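Here the structure is laid out as structure tokens; the discussion comes afterwards.
Of the protein chains in this complex, all but one are displayed in their positions.
Going in written order, the chains are labelled A and B, and every chain counts its residues from 1.
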Amino acid sequence: MTALHADPATLPALAAGLLDDLRARRPRVHCLMNTVVQKFVADGLTALGAVPSMTSAAEEVAAFVHKADALVVNLGTLDAGRRQAIGVALDAAAREGRRWSLDPAHCDYSPSRAGFARALLAREPAVLRVNRDEHELLAAPARIATVTTGSVDRITWNGTALRVENGHPLMAQVTGTGCLSGALIAAFLAIEGNAFTAAAAAAAVLGVAGEIAARSATGPGSFQPALLDALANLSPADLIAHARISNEQD
Amino acid sequence: MTALHADPATLPALAAGLLDDLRARRPRVHCLMNTVVQKFVADGLTALGAVPSMTSAAEEVAAFVHKADALVVNLGTLDAGRRQAIGVALDAAAREGRRWSLDPAHCDYSPSRAGFARALLAREPAVLRVNRDEHELLAAPARIATVTTGSVDRITWNGTALRVENGHPLMAQVTGTGCLSGALIAAFLAIEGNAFTAAAAAAAVLGVAGEIAARSATGPGSFQPALLDALANLSPADLIAHARISNEQD
Partner (left out) sequence: MTALHADPATLPALAAGLLDDLRARRPRVHCLMNTVVQKFVADGLTALGAVPSMTSAAEEVAAFVHKADALVVNLGTLDAGRRQAIGVALDAAAREGRRWSLDPAHCDYSPSRAGFARALLAREPAVLRVNRDEHELLAAPARIATVTTGSVDRITWNGTALRVENGHPLMAQVTGTGCLSGALIAAFLAIEGNAFTAAAAAAAVLGVAGEIAARSATGPGSFQPALLDALANLSPADLIAHARISNEQD
């Protein structure tokens, strides 16, 4: 697998193959998701070809994890109920061998949320997704793939670093594109054993879809339905043609 | 009323009349609704011509039920607070003589949710709305009208069964169209005493609106605003022209 990471030129084709695979297998992704963007994330996962579920109720989340192929744990709107449900969900995920991505949304705003995020990192998510401010606060060990999103996405793992130079400034004007990124990573984790590859595929898919959506958008409002359309209509050939993935040192 | 059900040819015109009536009367529908789709359902009810309200707080839900003409009880994202609020709301509904529809969303995922759904069925909703997986788990007595949604909607009541063959595959790619269906049923329950007729009208309205919306949509993103537009702009004549309702044995 190391060879793959050393040759990012192969990643667009690899991502295109994973996209085909994901649509054929329709993985279930359970989302411990902030209340703000639940529908947007569910629609984004469905547009990609995955099957979302969304409860954060402690009394039923283990049953949903049992049905799921992967999880995303997002720390937005983190109240006591969701904290408890996340604990129950991760216990179930450990028991059932489900992998998960962690999105410590806005943990730089709240020491209590940052502390919880650190405790979750110790439970070994397959991928950590952060923005730059969150990354300054929260560093994962090298064995956990880390996606730092921004105008360029950076993906690091075991001493390797990739850059994914896709996306569009309108994405930053829509609440939830970062949260959706964490969920798409979980969808790819459900079908691809290598977390680094899964994260790169998710970043390229969302970034290329964003570029396509921006062509028809006239602002951040019209961009949102266009983004869901682009995710649903994205072809493996689009991905190969437009994904810009390179080694950081290039 | 049995004659009506025996002659589904009259149902499109009946539904068109109910649509006119609903827009004239603007019934209030209180929604015990999962957090994922609250805005989508509220916007759908408003587009139809109803007036939604949405709180699931136990301390205030009885006052909202008092103001409402009908209720929808949806079991998505079912935490302890919403379970308690549903109990309070149904006590108030019983006191005030408000009818309600039950949507046991994803009860097939969670035994705890399925158990709660069974307990609610014993409180006699006017209509049960399920998908096929949920229907296998949860059967209502014949006196409760049951809508089983899918590529064809099936409506059963007291030994009669109708098929509503409207809708579009894009509806299944949007989180919340099923939940919206349960809410539209409640809106029609507010103005039509026969639950079977109310359920058929709701299924035809949503299905025909979905077909109209699909004409201008380029994917599941653009389909959503188009669906709300279609619900708001749907004319009784559209409904009569496009509703496809038949007896199951036809």
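In this text, contacts are C-beta pairs under 8 Å (C-beta built on N, C-alpha and C of every residue); 3 or more make two chains touch, one makes a residue touch a chain.
This one's a predicted model, so the numbers in the text were calculated from it and none came from an experiment.
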item: Options A:102, A:174 or A:230, residue touching the unrepresented chain; value: A:174
item: Residue touching the undisplayed chain, where the options are A:35, A:84, A:233 or A:246; value: A:35
item: Which of B:15, B:47 or B:107 contacts the chain that the document leaves out; value: B:47
item: Contact footprint on subunit B, counting only the chain that is left out; value: 35, 38-39, 42-43, 46-47, 52-60, 63-64, 67, 81, 224-233
item: Sites on subunit A contacted by the missing partner chain, in the whole complex; value: 34-37, 39-40, 76-81, 106, 109-113, 173-176, 218-225
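We adopt the following convention: only the chains that are shown with their structure count from here on.
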item: Angle of the C-alpha superposing rotation, subunit A to subunit B, to the nearest 5 degrees; value: 120
